[in-house]
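Encoded as structure tokens, the structure appears first; notes follow it.
One protein chain omitted, others in place.
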Amino acid sequence: MAKILIVYQSKTSNTEKMAEAVEMGVKSEGVSVIRKKIENTKLEDLLEPQGILIGTPTYFGATTAEFKKLIDESIKYFPKLEGKVGAAFASSGDLGGGGETAILDILRAFLVHGMIVPGFTSGGHYGPVSVGAPNEERKKVCTEFGAKVARLVKRLYGG
Amino acid sequence: MAKILIVYQSKTSNTEKMAEAVEMGVKSEGVSVIRKKIENTKLEDLLEPQGILIGTPTYFGATTAEFKKLIDESIKYFPKLEGKVGAAFASSGDLGGGGETAILDILRAFLVHGMIVPGFTSGGHYGPVSVGAPNEERKKVCTEFGAKVARLVKRLYGG
Amino acid sequence: MAKILIVYQSKTSNTEKMAEAVEMGVKSEGVSVIRKKIENTKLEDLLEPQGILIGTPTYFGATTAEFKKLIDESIKYFPKLEGKVGAAFASSGDLGGGGETAILDILRAFLVHGMIVPGFTSGGHYGPVSVGAPNEERKKVCTEFGAKVARLVKRLYGG
Partner (left out) sequence: MAKILIVYQSKTSNTEKMAEAVEMGVKSEGVSVIRKKIENTKLEDLLEPQGILIGTPTYFGATTAEFKKLIDESIKYFPKLEGKVGAAFASSGDLGGGGETAILDILRAFLVHGMIVPGFTSGGHYGPVSVGAPNEERKKVCTEFGAKVARLVKRLYGG
């Protein structure tokens, strides 16, 4: 059965709320999901799931040093992540405050791993961005995002 | 006397309203300003001013084909734009809808020209973004952006 | 039967040589391919194929105004390109001369269309880059790139 890992980092709970909404979307498609904070995530957690979703706060217009460390250490498994589906979402402190570029940081790392990155025709071009805490509209966007990724995982790996 | 050119493209008037607010900021610093729509802008307009500000709508997470055409044609003057100050602002249709990446498109072109690109400690990391029409807060951000760029132009070129 | 469109632009024939090598890779996987110069490409050519590959020269660290025009006009079919596979390759004039960012420009547009973008574990992180004319090693990278994209198209759409 297909499985998706959601890894997120959250001090203020903004990204956590997004991650919860993303999880609902994945589950709505009948795909198994594991949701973990980055501090509870081990490198080997990346190996089993067919889809990896990363939710990052935005520090200096980018993902965090903690996520960059996880990404750099993932060289250990290169190229075993090839063919997995990857997508990302971000919270930021301000409009124009780097949420888009933080998501693209993650997507570029996924591409280097040879992973498969889907785009989105609504709710954020590269993945969902929330400025501060996600409101109901943003949570809905996150849920639709999770569902869409889950559908691609099922299409590629079976359900 | 230092001069700044503001070139913008606007179908819906959202970017135009931003451009007007940016112009106010430049003027508040006593720097001369020319504000033009892209359809009224000639390539040689880029030569005289010490600062070039571009206001772009966001099409497919990027600047527009019209601006890309202007940028590509500016090869004619390469490297005569070297040392000028450049900055950009963008309107987009949606949160996470590519405003940041549209601005970065313009900034990268400025860097290729050897221009000098300032960052901003508030109001949008790479330059102001508005989702839809700019409200009063966004207009204020645009005005502060124009003023900050004008101060750098004065510092480099005298006022 | 799955079909892939390769659209490229080439004044110096550098990008054309890359496109020819990419075509060989696609064909090696038994996938049908149409290779067209951008000046011979009509917007409706984007509709039928399950995969779209764009080969761009690098102008100002980005794709060209001609490709940006094609991308902007493709709004006409939005969101009909959703789910297609997209990838890109670029020639540039210099090492560090923007080939990577030109590729990412195209990939971002594909993501906005809701397309599916694969990464590559060798031969260029985001897609193949050639500085000047592609040598034999670069052509081989392009051929492997074409083959890999074709395999993903077959996996998603059947062969």
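Letters are used for the chains, namely A, B and C, taken in the order the chains are written, and counting of residues starts over at 1 for each.
We take it that contacts are C-beta pairs under 8 Å (C-beta built on N, C-alpha and C of every residue); 3 or more make two chains touch, one makes a residue touch a chain.
Just so it is clear, the structure is predicted and the values come from calculations on it, not from any experiment.
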If the hidden chain were put back, which of A:A2, A:I52 or A:I71 would touch it?
A:I71
Residues of chain A in contact with the chain not shown
59-65, 68-69, 71-72, 74-75, 98, 101, 105, 108-109, 111-113
Chain B, residues in touch with the chain not shown (by the definition above):
78-79, 82, 104, 107-108, 110-121, 125-126, 152, 155-156
So that we can see where the missing chain sits, which residues of chain C does it touch?
61, 94-101, 103-104, 122-131, 138
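In this section, only the chains that are shown with their structure count from here on.
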Looking at chain B with chain C, do both copies bring the same residues to the contact (over half shared) or different ones?
same
Of all chains, the one whose CA centroid lies most distant from that of chain C is B
The assertion on chain A/chain C checks that the Cα superposition rotation, as a multiple of 5 degrees, is 180
Could you tell me the distance, in whole angstrom, between the mean C-alpha positions of chain B and chain C?
30
Contacts with two or more other chains, residues of chain B listed in rising order
61, 98, 101
